[in-house]
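The following block contains the structure, expressed as structure tokens.
For this view, one protein chain was removed and the others were kept in their places.
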């Protein structure tokens, strides 16, 4: 075993922390409050070439692994940018993976370099209100019409749809009931999000308000076959390989958020004096923070193991899911304790921990709830019978 | 022992539930989102005579006890109004207690009937940024000037100051360092909140946004001696008796909030179907909700015991503090689980549980943090040495 | 409303408590724990008439009801006394009420009764698996609380008329009782086998009697845990005041103080639930199932948590065989599962939510 990070990884961590550190807490308070996309951060990362960290060099990227991508997003989040910062670029970092692996050369040439340079914003159009977590149950349908497809349906929780030029859209081209296997008959597109055919409605939500979450009502959206990713009917399989990386990246973001919250809590504990004595001297305040540090560190180890396994082509479902569970839990707990450490001021937005707390709550639900992680582990690792 | 509620108490519970039930979840969603005071609810309760539930009959009230007051606020909160609803009238319900017990007849005649009929809004001006939980450390100073006092200082977390006509203001008339005992030299006023002398700035906060929380900068506020409550220098003692009721009422509100969240969670569990089966059939969803029900019921018993003790003139510090701890914990947990039960939709504001969750978080901090409750119990009940 | 014990109830508590302290000092208790024979204690309990408290006078009892039994259970738990036979009798006696002779011997004499059901599940007639061929019983039931201490067995068995309750003398032919050793040595369980054992049918509604027994069991076990929490809190607070580190008592460390205060919160919460549930079950309140389930599902896990906290406050000294804490710790652990763990009781609570049945 050798747990030391490579020199590159250490460099990435430091450089990202420095760049993200230029956007201070007030910046994020304002963006979140005004529901404004963090263009300045996004542009700075685009300019620095960071959006292409996992994109192959042939398309202008760096061709690095999930380990490096997770370090990047962790540090963005840990800078205090939290989920507002991470979500602004999350999709650019690894979301194009199915396109990279299965898309046509023409499609890749047309899109990837623009994603790397930050010009092209893409949103991820998979989840639907009635499908729950079973992606095969989506009903958005793409009907073939000559060289085109015509799409109708509804999507929900589509991050960044407000800002996105294109959407990576999963559809059915064979209905669920007509498909031989339920995983067949799904088709993936990377296409323009034509506002005249797609009604985009923001969802009012508890936090992460700098990046919108949206409901999409798709009405006769016409898509050229050139925008299809890979073969018709194989879309589900193209997305499969991305599930574990997605969980690892979210885990990294949760971890960063927890560290940001902990840093704030420690700072407040040292600065806030009651009767001439910093409150950080109280055991009742110190020990929970110490425990949170230990839990974050422990969760990080699981994440590092998972990304290492993935980058080395080894199975990592167990580790990726466990990492998501541990990081989301430890991140939320750190945020919760940071609020508690601040006493009444923790409830005000001005100390920022309430923002972290609201964001951290999301990570126990998305992209997969903690309970679904347990279901996965029970069925796939422990071999317990399937249950609902 | 006899645990049965009286007929009056049952009647109050039903009537309050009915009246509060006229204001639906959408009403609260909008009030919270727009940061608007819930005038309609407040007026309805004023019109119904509820604001005077504990005020003596001589001043237009009903002269009932904390048990009845706690049932009222619990049911307001449980209706889905949550802390937005409860806080809108909380101060009218029991906040005038020091005035009732210690105020001059003239002051009472001048103010109490107007509080009962809802015309007069009062805010509670005690907490200060540098005093922490030790009220004796406040520094807002009232200097005697002929028949008047002139006040300067700063207050924080003053609920409803935006809407209030008057403030129940705690000041020092002898400086901390000059007072013989630290609890001496504090003076209480019930006086106009003169906007030309008091700058009121809302605090941006995580939740309970229909009722403002404010910082007050008091600059040469002139107060007539007629507005003084009781004797000069005795203000601290006048507030003391209100501490336990305050904790009980907050406990009742937390309890109601937990019940509102649980009701929503159960409804969603029954209505939301995945693959033709309500998700409420899942053990993984049911058991946590069942446990939350048990915890809320258990916490309620402690609250009922505490209010009964108070109303019967018995010591209740142990029970009041324990009730606050248990209700705040159980209420928060219920809200947290309600969010989790809703999956992704729990994060959206449209299912209301995220609002409850944000509000429930406040109750683990205010009016006294859970940790301070433990400190109190450790020192005052278990007799452990004082620590910080 | 009246949220206090009556003077009579207060007196019952304090009298019983001081009797326990006299009758069974800590050293004797520990010796008994090692030897495992509770006969002397059981005889003393009977001799002083404690076994008839909490039952109607016309059964041979001294009056009172489930609240009084809960008060006794609390003190027994507080003392760590070997109370399995008492507990079994307290649960089983109402089913024997129709047989005045038997029930009075249970309450007044030294012949304990016992409901022959598995001790690790919520009491429920279906789980036993004893068949009745006329009045001859056959079948086996495992882990029956205190079956090895009882004379009178109350046995749910299914015969031609469906589920009925039967009375069996443990000395009858065809009855075999095999004791099992538990971690908690203050109470015991045994496996009971019937091979055509002679029984007499009890004149009561079996379903109702068993449902009632389940709730009584829940309340009394919760009360036992309440007593345990109280005692462990006392031990932990005492220790934290005595024990010094860096020249000050460890009780002044905030972490230690918060730990002790959390135990106090658990004790207080447990107290209000237990008495309330006892009164509710006793008075046949319409929500009594919810109340008893809440008591069992909330209090007994809190007991385990409190035990963990107490152990942590004591450090390794708590783990040594000579310190009393481990007695209470093991007792709390057993109570968590005795007559149904939280999961089983939470299922019953879930049915109070208007949620669909779990699948």
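As written, the chain order gives the labels A, B and C, with residue 1 at the start of each chain.
Just so we're on the same page, contacts are C-beta pairs under 8 Å (C-beta built on N, C-alpha and C of every residue); 3 or more make two chains touch, one makes a residue touch a chain.
Keep in mind that what you see is a predicted model, and the values were worked out from it rather than measured.
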{"item": "Absent-chain contact - pick from A:59, A:124 or A:325", "value": "A:325"}
{"item": "Touch with the omitted chain, as defined above, among A:16, A:250 or A:302", "value": "A:302"}
{"item": "Chain not shown: contacting residue from C:4, C:308 or C:324", "value": "C:308"}
{"item": "Absent-chain interface as seen on subunit A, which is shown", "value": "1-6, 9, 67, 262, 266, 269-270, 277-278, 280-283, 286-287, 289-291, 293-295, 297-299, 301-302, 304-305, 308-309, 318-319, 322, 325-326, 371, 373-375, 377-379, 381-388"}
{"item": "In subunit B, positions touching the absent partner", "value": "282-284, 287, 388"}
{"item": "Touch list for subunit C against the chain that is not drawn", "value": "118-121, 143, 180-184, 189, 253-255, 304, 308, 311-312, 315-317, 319-322, 326, 333-334, 336-338, 341-343, 358"}
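One rule holds for everything that comes next: only the chains that are shown with their structure count from here on.
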{"item": "Identity of the chain that, by mean CA position, is farthest from subunit C", "value": "A"}
{"item": "Most central chain, Cα average position", "value": "B"}
{"item": "Chain pair bearing the highest count of C-beta contacts", "value": "B-C"}
{"item": "Cα-centroid distance, subunit A relative to subunit C, in whole angstrom", "value": "51"}
{"item": "Whole-Å separation of chain centres (CA-atom averages), subunit A against subunit B", "value": "39"}
{"item": "Junction residues of subunit C - those touching two or more other chains", "value": "253-254, 257-258, 359"}
{"item": "Residues of subunit B touching at least two other chains", "value": "277, 281-283, 371, 374-375, 387-388"}
